[in-house]
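Just one protein chain is left out here, and the rest sit where they should.
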Amino acid sequence: MRLYLLSLLLAACSGIPGLFLRRRGAEVSAGLMTVSALLGLGAAVGVLAGGPVPSLRLPALALGSPSLLVLDAVAAWFLIPVLLLAACGAWYGVRYWEEAHGHPRWVRLVFGGLTAALVLLVAAAHTWLFLLAWEAMAIGAFLLVLTEDRLAEARRAAWIYLVSTHTGTLCLFGAFALLAGVAGTWDLGALPRGFAASRLGTQTFLLFMVGFGLKAGVMPLHIWLPPAHAAAPSHVSSLMSGVLIKMGILGMVRLITWIPDPPLWWGALFLGLGGVSGILGVAFALGQHDLKRLLAYHSIENIGIILLGLGLGLVGKSTGQPALEALGFAGALLHVLNHSLFKGLLFLAGGAVVHATGTRNLEQLGGLAKAMPWTSGAFLAGSWAICGLPPLNGFVSEWFIYLGAFRAMAGARWPWSVGVLAALALIGALALACFAKAYGTVFLGTPRTAAAAAAHEAPRAMLLPMGVLAGACGLIGVFPMAVAPALDRAIAGLGEALPASSRLAHLPLVTVLALTLALLALGLTRWVWAGRRSEPVPPELPTWDCGYAEALPRAQYTASSFAEGLVTGARWVLFPKVQGPQVQGPFPEPTRFESHVPDPVLDRALEPAFRLGARGLVLLHFFQTGQLPVYLLYVLLTLLFLLIWMVV
Amino acid sequence: MALLLILLPLLAAALAVFIKVPAIRVRVLPVTALLHLGLLLVVLRGWRELPHNAWLGLDALGGWVLLVISVLFTICALYAPSYLALRPDRDHRVFSVCLLAFLGLASLLCLARHPGVAWVALETMTLTTAPLIYFNHNRHSVEATWKYLVLGSVGIALALLGTLFVAYAAHMGSLEEPLHYTRLMAEGERLSRPWLRAGFVLTLVGYGTKMGLAPLHSWKPDAYGETPGIVGALLAGGVTSCAFLALLRIYGVVAAAGEGAFARELFLGFGILSMAWALVFMVGQVDFKRLLAYSSVEHMGILVFGIGIGGLAARFALFHLAANALVKSVLFLSAGNIHRSYASKQLPQVTGAIRRTPVSAGLFFLGFLAITGLPPFAPFISEFNIASAALTLGHPILGTLFLLLLGGIFLTMSDTVMQVVFGVPSPQRVRTPYKDTFATTAPLVVAMVLALGLGLHLPAPLRAMLEAASRTIDGAPPVRSGKVAEVPRGLAPTEVRP
Amino acid sequence: MSPDFLIALTMLTNFTLVATSRVNKAIQLAVFQGILMGLIPLAMGLGKHLHILLLALVAIALKGGFIPYLFRRALRQVKIRREVDPYVGYTVSLLLCAAGTGLSLVLAHALPLKAGTTPTFLVPAALATLFTGFLLLVSRRTALTQVVGYLVLENGIYLFGLLLVEEMPVLVETGILLDLFVGVFVMGIVINHIHMAFDSTDTGFLAELKD
Partner (left out) sequence: MSQALLPTLLNLLLRAFVVLLLPPLIPGLITKIKAWMAGRSGPPVLQLYYDLAKLAQKQAVFSRTTTWVFLAGPVGTVAALLVASLLIPLGHTAPLLAFEGDVILFAYLLGLGRFLTVLSALDTGSAFEGMGAAREVSFSALAEPALFFGFAALARATGSLSLTPMLQSHGMWTAGHLSGPLMLILAGWGIVFLAENSRIPVDDPNTHLELTMIHEVMVLDHSGRPLALILYGASLKLVVLGALLVDPLLPVLSKGWLNGLAFLGGLGLLAVVVGVVESTTARFRMNKVPQFLVAGVLASAFAFLLLLV
């Protein structure tokens, strides 16, 4: 516990020296963050390696609870990405967020605070502490989204985030209150059998789902995610997308651990939400032109995948199939870790692009792979992993979930999991399309604007964290059995007597095939390389393109044209806004074509609804006319009403 | 000893009348406040021993409310000199005198053991606070004062009638003077129910008007909007608390007489209605002081809602009294600072305050978060416990409604607050000398820290006081301070203890 | 003169008050009612208690002497003689007043008096007067008429107080007197200030603060 508390303290204080130091403040805070990360990771690894579960009693605060902080395996598992991304983000921020962008000291301070809140949250085992950490996290993230509060966009994003997170918190209020009513204590722990099936249990479950779903960004509740991720500084976006939204998942996982006997429909709900979030998330990502918005929608997609895993696990739990349980939960938890790694990586790389070119608009980028090879490599690695392509880590976790789905179906017990299969397949294919688009338009081809042409490689302080994350992705992808034991301990609490995941999936063979693939690629490359002749190739050759004369950068396929086929194919869900005059005549005028895909819930449903509701309520303001007699009339009427009500 | 609590401020007020030099006069405020607070703390050590059958006497409930008011007053008094220094244009003799008189009358009310005395105190308080609202001496302040006075006096008149009704109920039960609360509660069974109910309705409307329960609250936005922030803080935290206390006393009697259910129904109705009304008028509210006024309406609603739920919620309603007073003082004072700096309190003119007056704006935002129930600040403890009590003590629908209203109020309030605090500062129309200084912000910080501390940990004496107080209002006279009147239905009540 | 007669007279005054359109007429009626208030306790034979006698005298002195003086001052300052279009027409106010009286009878029926209390319809009269005062407050425009309404409202409370004044003199008398004092004094001040700020006492102008 000492390690954990120390890391908590260091994380919380990491920003403070920077407030006073005239220079090198950023390095100092990043260093502190690193130390805290190392300590915390030490604690987490200790627990996951089967060490004792440390817990802390805080009798000083009379919170009516024996132990407040319990660093169990689940907590440890979630602690790893938190600290990893925090440390990487801190180093990344050293150069990414300099004085030019304004008050970096405060950003660092709040960043540290946010990290501390996350560290606290994963281990919170008491309602009060949980809500405290939860809100601290929410406010920290809110302030970080608001970093550039001069921009209306950032203010709007932050406001939407604040409101939605508070809504979630209120749902949690209700849920925890009901829970405490049942358990008779504010400690968070196992619940009696039969509770889940009761009406009260249903209410609690739904409240929890809304509360945690809002944080996790499950599809109908995802409204805050795209704007907030787009508006925040990139290292913050990576922390939010990588870890913060996972706290919603953490909550759901905790809920699963408390419930011994979930009804079948819980799992079905998880699967339904997961399918919707996954497919729609990636579908809407296809329609985006803003690099960070695109990544944000992919976070929604991956949350969907995680929910699919949890749903399979729940189905297994309620139908008594331990193997299915283990596969589903293991896949979900592993994907939590994986997604935080590669999505953090992607946001950092995307941030480097923004840093270098000053724009997030895909249509204005292009050909960056030449100017910034390392960033381009990092982004490619991230895309590779997020598409679930072997041999990177994304594949392993999705593989678990696939296996679960196959097992549930082939075992002939639960055929509906074929939906999961189809969903995952579709998600995979679309994600591949989306990242081919993203990587292709940003890094490949020729620059579309002067800004893109003038891009420069990111400084080393920004490249290093990307390297770390990419390395982690590779390691988990190639040597999945290394994490398997830890994973088994993490999921052990979610069900009774779960079989080891290594017994259910042949992880070593993955390693073998991955290495084979690498060797083959290496050999073929050597062969191709050996084919170069001695006489040098004239370097200035344009793309041949079937002899097409000197293709202009403008002639390249843009992001929107790349996605056009799929977007129009799915226009009955995406409702893209396309504006471009019909081109007619032999010599048409030069004209513009624009198309973008607004968010279905926020832009199409909630905002109009709220505007309408506000207008309606403002109509009621005539009750406050300012006429004193009217006010007196209210008093009189109240009095009369009450008197009459009293008599009759 | 207890009488000194009343006399000290009144004497100070008398003194302030005769001090010519403004510089010295303003010093009287903090000195008196600190003395009063110290004295109160000394007295409170023995709040159990004080005799209850006197016309005056300190019990847990009165002590708690008076403690809240005294702390609030101290914060405002510490803030006052720096504020008045900013307003050299206005002579503040009347101002200081009225402030001090207010403190004395508040003490009188809290010490009162007799409905008549309580009524007198509140009535006089109305008089003394009117000049405070009138401080700015412009058309708007006149209008605000006029509305405040008419509504206030009508309300207070109704309260008088209600008090008389209660007295007549006692008379029907052939109880004679002196009718102090303890006796009324002890002899509760003998009171005449119909008169008691009518009396309660009248007092509810009367004191409710002074508390500012919707739809009786109409004076509030105008008064709070037009007064200096310091007066707003005192009104929102002090006067309302006093009216609430007077109402609670009557409620205690009614509950002791066995009409508690009837009263609680009314409380629940007013609570929900006030919150809903506040929500409606926070929508698109461009004037952040009026916004605070409506927030005050909302929290009065929360108070009576808690009492209406009863049991655990009642205790935390009393806790919320303190939480609300502290945070409201931060909000009003910081809003006053922002108003000083921008010479406007309307939205388009006031944006990006965090850049103009960083400390005040920061405190304003923090206060907003606290008042909307963000852990670990004190209001979170009370709001959360009231909600959970409502949900678990058999009012699921009301509890849900409560949470929904809290959410809606957060939504609408945050909109305005964020525009005020963040963004690009609007071009200064009037050059104002105001800058955040230690004197104008330190009291606010103190209040904020107190609110935080209460949220984290409630010292044992205070807890004991709170529990005794909640027993008092739940209809059991403090002499029989053994059982908790409310037997929670359904699930076992649990609480997040601060 | 029996108290019932005086009480009936009071209720009659209520009806005339809501029906009158001239400000100074309304004031005269209010004064008249105030004097009635002073007389009723004496008629009830409460004069035997010295303090009640004093109360009655003070009431007469204030309501019959001081208040008219205040009003005359105010009237001299503001040049209004007639009530300019009230919020509620006179006929309607009359009907409403009647309704209020009816309601007060119903309420009084619901509130049983202690055995042997006389006069029996003191309570309905009190409530009716209260409602009348309220009605005036709500339905009239000029500050003066509203003050009149407030006074009438207080008369209602005073009437009820008479039920208790024998048993609980301290409570009742302090209450009533203080209330009276507040009403008159504060209103006087405010009327002056409004006059200064708006040079009219039409409270319709006082509607700038709103949402």
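Per-chain residue numbering starts at 1, and chain names A, B and C are given in the order in which the chains are listed.
By our rule, contacts are C-beta pairs under 8 Å (C-beta built on N, C-alpha and C of every residue); 3 or more make two chains touch, one makes a residue touch a chain.
Keep in mind that what you see is a predicted model, and the values were worked out from it rather than measured.
*Asks:* Shown chains touched by the missing chain?
*Replies:* Missing chain, whole complex, touching shown chains: A.
*Asks:* Give the residue, chosen from A:374, A:406 or A:623, that touches the chain omitted from the document.
*Replies:* A:406
*Asks:* Which residue from A:182, A:206, A:268 or A:444 sits in contact with the chain not drawn here?
*Replies:* Of the listed residues, the one touching the omitted chain is A:444.
*Asks:* Given that one chain is not shown, which residue among A:12, A:157, A:381 or A:566 touches it?
*Replies:* Counting the whole complex, the residue in contact with the absent chain is A:566.
*Asks:* Would you indicate which residue among A:395, A:479 or A:631 is in contact with the undisplayed chain?
*Replies:* Answering carefully, the residue with contact to the hidden chain is A:395.
*Asks:* Which residue from A:6, A:380 or A:630 sits in contact with the chain not drawn here?
*Replies:* A:380
*Asks:* Residue by residue, what part of subunit A touches the chain that was omitted?
*Replies:* Interface with the chain not displayed, on the subunit A side: 366-367, 369-370, 373, 376, 380, 384, 387-390, 395, 398-399, 402-403, 406-407, 409-412, 415, 418, 421-422, 424-426, 428-430, 432-433, 435-437, 439-441, 443-446, 504-506, 509-510, 512-513, 516-517, 520-521, 524-525, 527-528, 531-533, 537, 539-546, 548, 551, 553, 555-557, 561-566, 569.
Everything below uses one rule, namely that only the chains that are shown with their structure count from here on.
*Asks:* Weigh A-B against A-C on C-beta contact pairs and write down the one with more.
*Replies:* More contacting C-beta pairs are found at A-B.
*Asks:* Of all the other chains, whose mean CA position lies farthest from subunit B?
*Replies:* The most remote chain is A.
*Asks:* Using Cα averages as centroids, what's the distance between subunit B and subunit C in whole Å?
*Replies:* It comes to 31 Å between the two C-alpha centres.
*Asks:* For subunit A and subunit C, what's the span in angstrom between their mean Cα positions?
*Replies:* The mean C-alpha positions of subunit A and subunit C differ by 70 Å.
*Asks:* Could you tell me which residues belong to subunit B and also touch two or more other chains?
*Replies:* 146-147, 150, 154, 198, 221-222, 281, in rising order.
*Asks:* Spell out, as numbers or ranges, the residues of subunit A touching 2 or more other chains.
*Replies:* Counting only residues that touch two or more other chains, subunit A contributes 621, 624, 626, 628, 632, 635, 639, 643, 646.
*Asks:* Enumerate the contact residues on subunit A facing subunit C in the complex.
*Replies:* Subunit A reaches subunit C through residues 621, 624-629, 632-633, 635-636, 639-640, 643-644, 646-647.
*Asks:* Would you tell me which residues of subunit B are touching subunit A in their complex?
*Replies:* The touching residues are 146-147, 150-151, 154-155, 158, 197-198, 201-202, 204-205, 209, 215-216, 218-219, 221-222, 262, 266, 279-281, 283-284, 354, 369, 372, 374-376, 380, 384, 387-388, 391-392, 399-400, 403, 406-407, 410-412, 414-415, 418-419, 422-424, 456-458, 490-492, 494-497.
*Asks:* Could you pull out which subunit C residues touch subunit B in their complex?
*Replies:* Answer in residue numbers: 107, 110-112, 114, 130, 134, 137, 143, 146, 150, 153-154, 156-157, 160-161, 163-164, 167-168, 170-172, 174-176, 178-179, 182-183, 186-187, 190, 193-194, 197-198, 203, 206-209, 211.
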